[in-house]
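As you look at this complex, bear in mind that one protein chain is not there, while each of the others sits in place.
The chains carry the letters A, B and C, assigned in the order they are written, with residues numbered from 1 in each.
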Amino acid sequence: FIPAQGDYPKSFGFGKTATAADIATVDFDIRPDGKGLPAGEGRADSGRVIYVAKCAACHGADGKEIKGVKLPGPPLVTSAKGKSKTIGNYWPYATTLFDYVKRTMPYNAPGSLSNDEVYALSAYLLSANKFISENTVMNARSLPKVVMPARDLFVRDDRKGGNEVK
Amino acid sequence: FIPAQGDYPKSFGFGKTATAADIATVDFDIRPDGKGLPAGEGRADSGRVIYVAKCAACHGADGKEIKGVKLPGPPLVTSAKGKSKTIGNYWPYATTLFDYVKRTMPYNAPGSLSNDEVYALSAYLLSANKFISENTVMNARSLPKVVMPARDLFVRDDRKGGNEVK
Amino acid sequence: AAVLPVASSFTGLVQEEVPPVAPADPTKVQGIPPGKIGTRSPFENPARKASDISSRSPLQDFYSTITPSDLHFERHHAGIPNIDPEKYELLIHGMVDRPMKFSLADLKRFPAFTRTCFIECAGNFRRGKAEMTPQEILGLTSQSEWTGVMLSTLLREVGVHPKAKWFLAEGGDAALLTRSIPIEKAWDDAIIAYGQNGEAIRPAQGYPARLLLPGWEGNTNVKWLRRIEISDQPYFTREETSKYTYPVNGKIRMFSFEMDARSIITYPSYPQQVQRGWIEIRGIAWSGRGKVTKVEVSTDAGKTWNDANLQEPVLSKAHTYFRHLWQWNGAETEILSRVTDETGYIQPTLKQLVDARGADIGGYHMNPITSWIIKRNGQVLFKPEKYK
Partner (left out) sequence: AAVLPVASSFTGLVQEEVPPVAPADPTKVQGIPPGKIGTRSPFENPARKASDISSRSPLQDFYSTITPSDLHFERHHAGIPNIDPEKYELLIHGMVDRPMKFSLADLKRFPAFTRTCFIECAGNFRRGKAEMTPQEILGLTSQSEWTGVMLSTLLREVGVHPKAKWFLAEGGDAALLTRSIPIEKAWDDAIIAYGQNGEAIRPAQGYPARLLLPGWEGNTNVKWLRRIEISDQPYFTREETSKYTYPVNGKIRMFSFEMDARSIITYPSYPQQVQRGWIEIRGIAWSGRGKVTKVEVSTDAGKTWNDANLQEPVLSKAHTYFRHLWQWNGAETEILSRVTDETGYIQPTLKQLVDARGADIGGYHMNPITSWIIKRNGQVLFKPEKYK
């Protein structure tokens, strides 16, 4: 079904070499080991200011689930009463937060935040979720080191196939 | 590929018996042996009058091919110079003429002709093509007897399949 | 700061419609929301080529073998009728034990069957100049995934007389188009189809139900089917005498039902422009007699032939996509394809057809090998051969 590629030439010669600049424009993903994190830094206090201005309208004043209220965006901070899956109780890596916010948020202006702003927002959300202190500076070195308790819960799918219900 | 019908019941019981009236409304096809021809009759002279009124606009004043002119409908009468396939040179059965005109013509008012009108038009077109005299009455008995010279040209496809080019 | 839910600007449930001008950076603005019915990209505008009696499928625009329903070729004899499905009825009568009528709902209750196959107008094949696209040359064929009830299932229900030999199929359009069909086809694989590519059959293809005779000439696949009369002889209707017959050595051949195997290269083709180097030659091949077993491609005007790859699954009486990898050295040449079907039939050259049928050949059931000329500048032209 899948075509045999045996008769293909070593190269078809279609496409162009991508330059370092071509790659830099679009390559800003972040791995858990910190690979990809840019220069810059930020703290919770400045993060809170940005949060209130750019995020609170959709995620709520403090990012927590409000019973009976459906906000445009999901809660980001774990509350004692809330049942939602949040950064606080369900995210295994802090690097994912930088990566996701940088590429998609705020929802109405994706890709508009500077690296410093994203570091600050990460610091704010991580401290609101009580993973770091109010004063911890988030940057390329510190962010990957933040320990997220949910991490231990995550297991890879180990189903082997065949007739197992697992 | 085609479903086995072995497990089908003798009858599924869907659908209704069609009454004679149900059938009569839609069953007016005509076979070469005359089966299906209705009562009524007509002659070329009255047929010409109907033709001029209802057909000539599309098929031309005398139904013949006019060089360099493309009429909305095809020519119906063979002309000495014309190369078109017409009733005169290409139709094997006169019954087909009644059947086709009755069900589809005039193109802008299909199904609007009475049986007498169709007999008359058939008589006119058959006489214009010189298969019958101007005075022959067309009806359920005479129409199937009209001999159409093209009939001898028609042969059924006798290709047997396989790698034959024929 | 706001803590109450704000009216989000991205929750409209309007029908999606992508505007014709793309933003400078689509990653920086929200796109349009999901909707009830999708649309094409404004940058893609495939279209049929229409006359007042037919329209041709844009074969050169297709990447595979399903024809999008709104691009299926058309050939109507009185336009597309507007039929209310609640009023629709199919009558089966003639040499039967019990004449019956079936509503659309009745038809859908019977066991259903799905089959992907092509339909092709017997008059498919135009030629005459070099500037012709596959659509213009051979666009009167399309393929759908058809669903319906086997005609044989209905015939079991009405009971067919043992002496029955033919049936008449009649359409419910203003042409009340009729064709006589050998009864064997009904017992073999004829379908009363009400589904096309997953959904209800489109009006232009016979809504609410049509006759589908896999592999047989398009005109016999009577659309808007309203009546079937079982008979012991054919009716010699206008469509099977004045039309759909053709000259063969001084005679006129009628009742050619099966569509002879044929193929066409759709890429590269006019008016495409190719570049030196690797080119994947692509096209479709089909046969009204069964499966395509082989498609050969020649890139040297027919001197040598190479087996093309056939896209699986290869289905019976179905457009089959073929591909052949070729390295063009930039010299002027001629590329062509030739299909073999499971009966051993090999697509003939135009010369073979003329030799077999006489110089007066034409009109219907013309399936010659067709060639494209590739100029040194990469221009691709149709090669219209002379024969009269």
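As a working rule, a contact is a pair of C-beta atoms (placed from the backbone, for glycine too) under 8 Å apart; a residue touches a chain by one contact, two chains touch by 3 or more.
Predicted, not measured: the structure shown is a model, and the values here were computed from it.
Shown chains touched by the hidden chain across the complete assembly: A, B, C. Contact with the chain that does not appear here is found for just one residue of B:17, B:108 or B:163, B:108. In the full complex, chain B contacts the hidden chain through residues 1, 3, 7-9, 12-14, 52-53, 56-58, 60-61, 66, 69-72, 107-112.
Within chain A, the residues in touch with the undisplayed chain are 1-3, 5, 8, 11-12, 14-18, 22-23, 26-27, 29-33, 85, 87, 90-93, 95-96, 99-100, 103-104, 107, 110-111, 150, 153-157, 159, 161-166.
By the touch rule set out above, chain C reaches the unshown chain at residues 8, 10-13, 16, 18-19, 21-23, 26-44, 46-55, 61-72, 74-76, 78-85, 87, 109-114, 145, 147, 172-174, 176, 194-195, 197-200, 202-205, 207-208, 224, 278-280, 282, 311, 313, 315, 321, 323, 325.
Quick note on the criterion: only the chains that are shown with their structure count from here on.
Across the two candidate interfaces, B-C and A-C, the one carrying more C-beta contacts is B-C.
Note: centroid distance chain A to chain B, computed from Cα atoms, is 75 Å.
With centres taken as mean Cα positions, chain C sits 28 Å from chain B. Centre-to-centre spacing of chain A and chain C amounts to 50 Å, using the average Cα coordinate of each chain.
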